[in-house]
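Missing here is one protein chain; the remaining ones are kept as they sit in the complex.
Chain naming follows the written order as A and B, and within any one chain the residues start at number 1.
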Amino acid sequence: MSLLEVENASVYYDDFQALYDINLKVEEGEIYAVIGANGAGKSTFLRTIAGVLSPRRGRVLFEGKPVDHMATHMRVVHGISMVPEGRRVFPSLTVDENLEIGGYRKRPGPWTEEKIYELFPLLVPLRKRQASSLSGGEQQALAIGRSLMSNPKLILMDEVSLGLAPVVIKRIYDAFQTLLDSGTTILVVEQDVQHVLTVASHVACFLEGRIALQGRPDELTNEQITAAYFGV
Amino acid sequence: MNEATTSREGRAVRSDFTVKVTTRTNLIIAAVGILILIVAISFPFWSGTPLTRRMVDFFIYLSLAQFWNLLLGYAGIISIGQQGFIGIGSYGLWLFADVFHLNPFIAIVPAVICGAIVALPTAALVFKLRGGYLAIGTWVIAEVLRLIVANIKKTGGGSGITIQAATKLGTSVRVPGTYFWALGASILAIGVSYFLLRSRTGLALEAIRDNDLAAESSGVNLWRTRLYVFIIAGAGCAMGGAITAIHLLRVQPAAAFSVNWTAYLMFITVIGGLGTIEGPIIGTIIYFILREETSKYGEWYFIVLGLIAIAVVVWSPRGIYGYVVKRWNFFLFPLQRRVRFAGETVKRRQRGPSTGIDGPSTGIDGAAS
Partner (left out) sequence: MDWVNAAVQGILLGGLYALFATGLSLVFGTMRLANLAHGDLTIVPAYFALLIINAAHFSAFYAIPITVVIMFVVGYLLQRGLLNFVVGKDMMIGVIVTFGLSIVIQNVLLLAFTANSQGLGAGRIGTISIKITDRLAIGWLPLIIFIVAIVVLGALQLFLRRTRMGRAFRATSDDNEAARLMGINNKHIYAMAMGVALGIVAIGGVFMGIRTTFDPLLGSQRLIYAFEAVIIGGLGSSWGTLLGGVILGLAQTLGAQAFGSAWSILVGHVVFILVLTFRPTGLLAKTVTT
């Protein structure tokens, strides 16, 4: 049984169809990368897993249980946590408080505030600061730490490297292994294709709401990926 | 622009189209409308005084509802303080008819101008607020106007005053006079709404209603447009108030500035259908029917009004007319622009009064509907 199974999922925004018959499996303990051009449906896909959207057709199974119409907050209880696009830390809360909120639904697991500060030491001097005053990279680290606080089995990351300096991105990617070691599977949406393919064990390329290419990075050529990405 | 362009899937995209606003069905409806108009204009001559008086009431409410609808349905301004302008119109009528000794029917004009003048500083103030707080702000202004008027001894204070000039007219002049003014006000209100919305300002207003940010980025001056509509609505409500003053022969602060006006107008516009011209017409009819049946039950009447308004807004945010539009794609007043591709018959797929009210609702826990 895969950790996450998406079966023939179609997702709409009112009358507009954003995803067409998506089929995807994520195994426990892996890093699964979702790539594609802007507007291809990557974020929509992630939001469907997280529960912000519900598929009009098809199913989403988590640990074998259907969650496609489960409320967002309940999915956190079951072990799905999303680091949303644009970070979206709570601006009026401090760094400490943001992490505390991340632990609103405490599940069993190794992640605590102290462990997060070990993972991202750059946050330590900022503990009492309001999250709105943090830089992009600091906010991204905070957002990831916040999601980890619930000890999720599956963490969804939506474009975590967007707008960040390479050194910050490297720090975040270095953290991925620690996440895996703690028992968290990673489903990551990325713009930076080359970088994410170095860590991912599976990749799916979205194009205009459909999956144009799926497979293991070491079995796919650059030409195949480029073709799927741009739809040529 | 006559080339067909190819999209990625290989389907041709047509560029040879015209934009039309009227269809044959609309012309038939226009003919029926003119018939109704003839009946309406001749009404006082063949109908008795009591019925004519009821129709005066009807048309006053209809005109007020059209202006309320213009404010809310198109400019996105929720005003629960229009009674302020209605009161200004009523007392303005008293001022120009009894103090300045104009013919009461002539005095309506300066009373309307008073409404427009008061609307300007009001807008300057309340536009600093947003949404629900803007609404309460308009109510505060209405209350301020009421308190000022009630505290001026010359206006009769809290107990109000009779409009001598109107009493002197006599029933046989006053009733038809107020009837034609009220009918005229309704036609004017509908006409203003119609032409405003057909024009470029109209498209701007629709854009505002649908999406502030998009409207601004396409060059629409949001707040200036809203200001104009606010002033027009203020003047329109003052007109209704002025006619009411003649109709009732008396003005009194508690009644002229009563928040009940807003309650009625809100009910009418919501039930009938926000953001359409037809909506307030339907709403006023329903309101009057309900009033005949239930107003003798006092509090129950208001409870019923309130519950119906809540129910309609929650379940069918576009009111009864909105439901008609959605179901049968039918418009009385041709405002929607239809795209007609060369060589095709009119496509029936048309945007109705769209997003904003019933637009992408992601609900509370995010499940898309």
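FYI, a contact is a pair of C-beta atoms (placed from the backbone, for glycine too) under 8 Å apart; a residue touches a chain by one contact, two chains touch by 3 or more.
Quick caveat: nothing in here was measured; it's all calculated off a predicted structure.
Among the displayed chains, contact with the absent chain in the complete complex occurs for A, B. The residue touching the chain not shown here, chosen from A:44, A:150 or A:185, is A:150. Only one of the listed residues, B:30, B:144 or B:249, touches the absent chain: B:144. Within the whole complex, the absent chain has one touching residue among B:40, B:113 or B:136, and that is B:136. Within the full complex, the residue among B:109, B:125 or B:222 touching the omitted chain is B:125.
Seen across the whole complex, the unshown chain contacts chain A at 50-52, 71-74, 76-77, 81-82, 84, 88-93, 97, 100-102, 104-105, 132, 146-147, 150.
Looking at chain B, the residues touching the absent chain are 72, 76, 78, 80, 125, 128-129, 131-133, 135-137, 139-140, 143-144, 147-148, 151, 259, 262-263, 266, 270, 274, 299-300, 302-303, 305-307, 309-310, 313-314, 317, 356-357, 359, 361-366.
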